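I have placed the structure first, in the form of structure tokens, so that the comments after it can refer back to it.
Note that one protein chain is taken out, while the other chains of the complex remain in position.
Letters A and B mark the chains in the order given here, with residues in each chain numbered from 1 onward.
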Amino acid sequence: MTKPIEHASDGTNQPISTDVLLSADIEQNINTILKDLGGSDDVIIRQIRSVGSTALAAAVVYIDGMSDAAIINTFIFDVLMRSMHHASDYSEHEAAPEELAEKLLSGIGSIRSVHEMGKLYQSLLSGEAIILLNGSDHAYRADIRQWKGRDVTESTNQTSVRGPRESFTETLRVNTSLVRRKIKDPRLWLETIAIGRITKTDVTMMYLNGIAKPSVINEVRSRLNAIDIDGVLEGGYIEEQIEDAKYSVFPTVFNTELPDNVASQLLEGKVAILVDGTPNALVVPTQFVSFVQSNEDYYQRAVYASLLRILRFISGFISLLLPSLYIAITTFHRDMLPTSLLISLAAQREGVPFPAFIEAVAMEVTFEILREAGLRMPRAIGQAVSVVGTLVIGQAAVEAGIVSAAMVIVVSVTAIATFTVPAYSMSIPVRILRFAFMGLAASFGLFGIIMGLFTLLLHLCSLRSFGEPYMAPLSPFIATEQEDALIRMPRWLYFKRPSSSQKSNRNRQQKS
Amino acid sequence: MSSFIGVIAVAVCVACWELPGLIKRKRRKEIFLFIALLLIGTGLYGALTLHAKIPNPFLLIKAVFDPIMS
Partner (left out) sequence: MSKSISKDNGKISARQFMILIILCTIGDSILILPTIIAAASKQDAWITMLISMAMGIGVGALYGWLAMRMQGTNLIAFVQQSLGNAVGSLVSIVFIVYFVYLHITLTSEMSQFMTTQLMPETPNNAIFILFISVVIIAYRLGVEAFARMGELLFPFFMLLFIFMVVLLIPQVEVDKLQPIMANGMLPIIKGVPTAFAIPFTELIVILMLVPHLSGEKKPLKPFLIGTSIGGLFLFITVLICLLVLGANLMETKYYPTFILAQKITVGNFLERMEAILTFMWIITVYFKTLLIFFALTKSLEQLFRLKESKMLTVPLAMILLVGSVVSTPNIVIYNEMIKHYWSMFDLTV
């Protein structure tokens, strides 16, 4: 029986203070709730009154669409009504409705009491049902959330040939359960924080206690607690706030959509951060080599996986440097090419009006445009546009004499090479840096490229991710970890956990 | 001429970048040394771009060594 209320939006913008407490009077509580929520009509308030005693009243408040109405109807109301009957029979007990309520409501399960309005709203707006009792300044919240979310489906961004395909969904609880199913150890601990002043998004830290380094855990916790922004809509918001190198183009936080990826990193002692509302999970601390690794490496045979990793690494280099090398060699160091190649290249560049640098930049920019467009297009056309589009446009441009054929090849190969990097967040710095290298190549040739590489390496070597060096295990060369960095050795050789885990707990398996 | 201006520009930029931080942290000695070196550097480099004749420092070594060697 909701009271109709005029929607009086008076324009004030005050957030609800958390100190406001419930009053013992149920009418007052209900009115407060209605006023604070502006009488939004998805707020459903159902009241029960006892026939005999007027003081015995209760109400259930919930948000339509977020709570399980069936349970409210069958259980909560049932229990409430029965408790009313009980209480009215014992009129001298009317002053102690809480005990009654607790006893009887305990049948529903997961009942907690709440005293401040702020917390009440937080629960209510998360989908929990609030039970108000007249005469009690505590309300009870029942966690009976149910809403329509996306099913657990295959990941679209990270596909695998062999291995689990499930990917995270937008519901936090589903995601944590997906991870729990992979690791059934009691040491898998979760800590949830609500981040975001207005969105109050639930963010969960997951780690294996005893394997993850306490310093890292504490650091993650403190950084998460320090976040003070209006809203958190995606993992990216959190990533920006907690990452070490805010100005670097390189990611120091790893993100993935696959639960098995998260699980395997948890086993190495890393900390995972799951955000409600997004299927992307963050993992810290991370290293450069993580971005070259794909989860599948662990499911395929070692030799194959190692070769693939090396291939990915090399194609990462190709995608970064190929246009620059082309520019450098054709502009400065022509004598480095075998004569026959040189002649054919020269013939191609005969009619081309622009210097190699301009050509390259133009083609690359075109490609980036196509790629971005391909992302937004409907699924059916998207794939075709990106790569084929470049080739077609390139072909036309070649025939028009604007660019040389070799350039088109270079750009296409570069583009394809970019996609071999498994982690999308690593392809971004590569794409950006590619342009920088092209500029260096155009002005200083090979020397410029080498200097650029040095600068890049220096930068990478100076990065740290939550206290761990970014370039480990290559850079502080940790011999025992080489088994899993650029190549993957067979699993029966893995004896120790990586240095990202605690020193005290390094043995993965017994040396047989 | 343009390179001379370029040199001055670079010197000014560096000064702008480094000095505020140094002044804020009150590093007297560092500021002193910084400005000294900057002036010397700019001076030399500027002179270079203006094609002034700057003696080769190796001549100095030669001067020091010839007596010893013979």
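A few notes on this one:
Convention: a residue touches a chain if its C-beta (ideal position, glycine included) is under 8 Å from a C-beta of that chain, and two chains touch if they have at least 3 such contacts.
Keep in mind that this is a model prediction, so the values were computed, not measured.
Residue-wise, the contact with the chain that is not shown comes from A:447, picked out of A:189, A:354, A:419 or A:447. Residue-level contact of chain B with the missing chain is found at 7, 10-11, 14, 18, 21-22, 27, 29-30, 33-34, 37-38, 40-42, 44-45, 47-48, 54-58, 61-62, 65, 68-69.
In the full complex, chain A touches the hidden chain at residues 332-333, 335-338, 340, 443-448, 450-451, 454-455, 457-459, 461-462, 469, 471, 474-477.
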